[in-house]
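A protein chain is absent from this complex, but the other protein chains hold their places.
Let's turn to subunit A:
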Amino acid sequence: MTPTPAVPPAIDVRGLVKRFGTRTVVNDVSIRVGQGQIYGFLGPNGSGKTTTIRLLCGLLTPDAGEGTCLGLDIRTQSAAIKRQVGYMTQKFSFWEDLSIAENLDFVARMYGVPDRRRKVAAALERLGLGNRRAQLAGELSGGWKQRLALAACILHEPKLLLLDEPTAGVDPKARREFWEEIHRLAGEGLTVLVSTHYMDEAERCHEIAYIAYGTLMVHGPVDRVVAESGLRTRLVEGGDPRRIAADLEGKPGVEMVAVFGSRLHVSGTDAAALDAALKPWMGGPWMDGQAVRVVETEPTLEDVFIHLMNRSTDNFS
């Protein structure tokens, strides 16, 4: 699903800056998301993902920068933006002492949803919560809370969905179902901006952006982000991975060594230096009777992100 050039982008912000006291939490972030796109927002904890999302939906006012959300100015028209945006907070933020149906009903009233009762009933039906409508939201498990939150966020049929780590602490099956729902909604033309820590989720996005210490490091489709990172990765199999890893650590050309069970991912930006460092292991010297095999491989998104994370400077310390 690619946006047609005629349709204006759902999010188009430039140079967003947000400071809390002397800390710059969001530093010159520009984002452009086409309509109907799923835009993944990645970065380590405390990197400014949540703050950026709050800037977009008018919960925070930017110290600098400008732009539009759904064609509305984020500085002056935040009230109008709020009516067309669904925002799912990182922490469950519906009322735990209200029942499922009461929560949905409250949200529907707040947004002035027409034909409220039918919409709420339909949402309950779609959730499969019709028979548990009177249950208090606080009694739901993490997965169900997440489903309730999503249902509440899309009740007023927003044009833009902002999801802040929606699947944190949710089991894999529920996560998969959640993403199927996200793709279905995007298929209907809804634009989704979702922050996450999961690489598999990032790969499900049309485009991703990586933010670290408030600065947007890279953005674009997943394969382009991987390609543009300039990272080269070698897969090392066999032998004692921990010993090999300890040996490689700190060698010129080796920027990252990550152990995956019995395999190693060794990465660096300089292919020649990387291969030189791996030379002693290449060609299969025998270690403890086991062959060590070194092959070239594509860096994973995770390799790229850890690489980016290592490169970025912590401006808070």
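Just so it is clear, contacts are C-beta pairs under 8 Å (C-beta built on N, C-alpha and C of every residue); 3 or more make two chains touch, one makes a residue touch a chain; residues count from 1.
Please note the rule applied: contacts and distances are computed from a predicted model.
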item: Options "Cbb3-type cytochrome oxidase assembly protein CcoS", "ABC transporter permease", "ATP synthase epsilon chain" or "Acetyl-CoA carboxylase biotin carboxyl carrier protein": UniProt name of the undisplayed chain; value: "ABC transporter permease"
item: Selected from A:E102, A:E203, A:D240 or A:D275 as touching the chain missing from the view; value: A:E102
item: Residue of A:T61, A:S141, A:S262 or A:N310 in touch with the missing chain, whole complex considered; value: A:T61
item: In subunit A, positions touching the absent partner; value: 54, 57-61, 79, 82-83, 85, 87, 89, 91-98, 102, 106-107, 109-112, 136
